[in-house]
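A protein chain is absent from this complex, but the other protein chains hold their places.
A and B are the chain letters, set down in written order, and residue numbers restart from 1 in every chain.
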Amino acid sequence: MDDSLILQIKDLRVEIPMPEGTLTPVRGVNFEMRKGETVGLVGESGCGKSLTCKAVLGINDKKCKVYGEINYNHPTDGAQNLLAMNPRGKQIRSIRGKEISMIFQEPMVAFSPLYTIGNQISEAALLHITKNRQEAKELSIAMMKKVGIANAEKRYNQYPHEFSGGMLQRAMITMALVCHPKILIADEPTTALDVTIQAQILELMKEMQKDSDMGILFITHDLGVVARMCDRVNVMYLGKIVESGPAATIYADPEHPYTNGLMHSVHKIGSRKKERLFSIEGTVPLAMNLKTACGFYERCDHRIEGLCDQADPELVEVAPDHKVACFACDNEACRAMRAKAEAMLKAQGQQGASKEEKRHE
Amino acid sequence: MNKESILEVKKLHKRFTSKNITVKAVTDVSFNVSEGETIGIVGESGCGKTTLGRCIVRAYQASEGEVWYRTRDGKELDFLKVDKKQMKALRKDIQMIFQDPYSSLDPRMTVLDIIKEPLVANYKKTMSDKEMNEKVISIASKVGLNTTYLKRYPHAFSGGQRQRIGIARALVVDPRIVICDEAVSALDVSVQAQVINLLRDLQKEFHLTYLFISHDLSVVEHISNKVGVMYLGRMVEYAPTDALFSKPLHPYTEALLSAVPVPDPTVQIDRIPLKGEIPNPANPPLGCYFHERCSYCCEKCCSEVPAYIEAEPGHFVACHRAAELKLRGFEYK
Partner (left out) sequence: MARRIKTQDDYYLASQWQLMLRKLKKHRLAQISFFVLAVLYIGAIFGDFIAPYGLEEFDAVYKDCAPTQVHYVFEGKNVGPYVFAITKHIDKKTFKITYEDDTTQYYPIKFFVHGTHYKVLGFIDCDWHLFGLGEGSNGGKDAKIFLFGADNLGRDLFSRILIGSQVSLSMPFVSAIISLFLGVIIGAVSGYFGGAIDMVIQRIIEVLGAIPQIPLWMALSAAIPPGVSTIRLYFYMTIILSFINWTGMARIVRGKFLSSKNDDYVMAARLAGVSTWSIIWKHLVPGFMSYLIVSVTRSIPSSVVGETSMSYLGLGIRSPATSWGVLLQECSSIAVIAQHPNKLIPIIFVTITVMAFNFFGDGLRDAADPYK
């Protein structure tokens, strides 16, 4: 694993067996995160982004079967496959909270109402850094001050219900950062907050990142937030990444029909355009018993009959650091992939036809 | 009442009292709505926009104020003071679409029955069952629902489709005003676009007037003719969309506009920082509610509540320093 990378996800698949069939919310996710980078994972509900980031920390539900590799570049121990670890074992528990932390969408329910905020923040410090309660308390209060919680000493002893939404999110960030992790996974951290508070929290996250070279995996469906926060963006649809690249490129020149559709579905504030918004027809299908085909096939304006419904495109590099998974895009790499897929289908078709002939004989 | 207005809200107040604590959810709100317009009402949590909408339809009983409505025959009535019988007749004219597509439909009724219910409640004696069913089918296809699925229960439908069912239910009685209470907030981006387009098409076809309550400024800018900004129960600014977004007159509006993340990584945002947090609505600050967080606060702001005045034609604002401040909005190219 390249030393500039901090996280590498290879062919991640999550399957949930159900009585009606197998649900496959994540169907082969590949991406990387460099040190100090903010990577965005963008998609709508049902695309599998939450399950992907939960798989990194091994906190998926028992029912989920997780396959693939998630390689974490440990500062002292080198590359480790997080999925190879026992989800309840000591090894991954030493990583959770210390090397890789996570913050969640609803700060109101992320804290236990029975313990003070300080107690819960110190819990992380006590687990990973020190066994001394006083030292943990000092570390926590120092981090609280850094994060911008006023009257940190007083707030340390208060309960979650005494905090507002924005404050609680700051407290959650404190709890995540108190052990100075290398990666922060943020699962829709500002969706439940007011827009002015959201702006404060996003700025805070950027500031925290500056001093520590920490990588942030930012999951959201809000294209505005992604533009503000992320250096690189991965667009997910139906369990796969359909486009990946630097934020500026993705916004200026989206290649994949889904990304393109999404960009045009949102009204850009500050522009006077009042025409009809572009809307992608149909809805996200259920990820159950899917056959081999492009996940976006049914809703795509550029679909190629006979190809896109028979084969699933892979991510190919269309420009330095810009990858797209689509047969229909107009560039060299995609065209090459398309030709290869068409040839393979033709061969399969011929094989099938010759088998038929053999049977008739 | 203004000749072109279809709805005029005058000094509306709503207070919630419980155990000696009074929360002023809506304080002294006034504005005009012309027929066929879309008025956007924006604000953050605790601003009272949802309460305002519910007071207008009389789902909540307003504490004070008037809501003047011009009926189809041109009569002017105070919606809040009509008697029960008149109320029943007028209910059909103002309908509401709710935010949560999951709790706004009774899970135990078929979709057909859900959309038919307002007809049954109002036209039981004048319409036959067959006529009602026909009306339901026609409205359902107008909003884009597959009419063969009407016998299904809500759990069979996705969020966007449920929202369409809610829209059909609101429109089946031919209302004139529809209050969209965060009608697209709970939907995915691509579905939001579908529903927003649908609302615009329906407005054109049925000559509807919308009161669009939302916290999403991008959507509001897209769909509204006029926008009202609320803060802690008061209307702090009310203006045509272009004017509000390009030349805001209230510091809160300025801060709000600068905080919205733009889906364009090349745009440099110079955010106006707001100190502190939204105050407790049960204990609002003295004077201007916003003064503790305002960068332009002066002495007068701390003691006197600013008057809601028409600073420019059609552009209302409640700020002592509106005339002198040069606030930053979006540059419309």
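Odds and ends about this structure:
Everything below uses one rule, namely that a residue touches a chain if its C-beta (ideal position, glycine included) is under 8 Å from a C-beta of that chain, and two chains touch if they have at least 3 such contacts.
Values in this document were obtained by computation on a predicted structure and should not be read as measured data.
Touching the missing chain, out of B:118, B:251 or B:265, is residue B:118. For the options B:3, B:108 or B:326, the residue in contact with the chain missing from this view is B:108. Taking the whole complex into account, chain B touches the unshown chain at residues 54, 57, 59, 88, 91-92, 95-96, 98-100, 103-109, 117-118, 121-122, 149, 151-153, 155-156, 166, 169, 173.
The rule we apply is simple: only the chains that are shown with their structure count from here on.
Those residues of chain A lying in contact with chain B across their complex are 44-45, 164-167, 194-200, 202-203, 221-228, 230, 247-248, 251-252, 261-263, 265-272, 274, 276-280, 283-284.
Those residues of chain B that touch chain A in the shared complex are 44-45, 158, 160-161, 188-194, 196-197, 200, 215, 217-219, 221-222, 242, 245, 255-267, 269, 271, 273-274, 277-278, 330-333.
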